[in-house]
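Presented below is the structure to which this report refers.
All protein chains but one are shown in place.
Right, chain A next:
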Amino acid sequence: MPSRVRRIRRRVAGAWILQPLTGVWLVVLWLLLWGRVSLGLTASGIVVAALVMLAFPLAPIAVEGRPRPLPALRFGVRFAGDVLLASVQVAWLAVRPGPEPETAVIAVPLRTRSDLMLTLVAEALGLVPGSMVVEVDRRARTLYLHLIGVRDRAAVERERLKVHALEARMIRAFGSPDDRAALARDEEDR
């Protein structure tokens, strides 16, 4: 069974970083709830964070990527723009006169191999209006999305490309070397 053991160990590579990140986030959350910063509040925050982390340990997940500031900024700006634009589009669909908007359910196979990246992409898509994650196939790395306001097949294909572009931006910003290599291979094939 050595290969099985190796696979399990590889799957949680980088998971050590989650504990300190969770701890820091919980302390920040505590301070935000209090609305001010002081030594006593920080100390009590650390105690509460430690208790919470002991009582509700998170499952280890692999964290293989490191954020790169510039691509991350690019991702953030494009993402905010997408959310703005698409919010207005869906709002317009809701109030415009006319027939009921057409919808579609499409499968989008992703290039990433990482659970964390799959989750992040799904989460980001959930925030961009016009697309909603209906189903996640973890083994095939495929997201099934419900789209609204797609008039024809061409519009569906445009949406598929948009999802791939979002995934590409996210991999460039936060992805592991493996994911970036997979992305580069895929883009060469096109």
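Going forward, a contact is a pair of C-beta atoms (placed from the backbone, for glycine too) under 8 Å apart; a residue touches a chain by one contact, two chains touch by 3 or more; residues count from 1.
We take it that contacts and distances are computed from a predicted model.
Think of the chain that is not pictured: of "ABC transporter ATP-binding protein", "Phosphate transport system permease protein PstA", "Na(+) H(+) antiporter subunit G" or "Probable septum site-determining protein MinC", UniProt labels it "Na(+) H(+) antiporter subunit G". Which of A:G65, A:P129 or A:G175 touches the hidden chain is settled by the complete complex: it is A:P129. Within the whole complex, the absent chain has one touching residue among A:V24, A:V47, A:L73 or A:V105, and that is A:V105. Of the candidate positions A:A62, A:A86 or A:A173, contact with the hidden chain is made by A:A86.
Mapped onto chain A, the interface with the missing chain covers residues 29, 31-36, 83-84, 86-88, 90-95, 100-107, 122-130, 132-135, 137, 144, 146, 148, 150, 152-153, 156.
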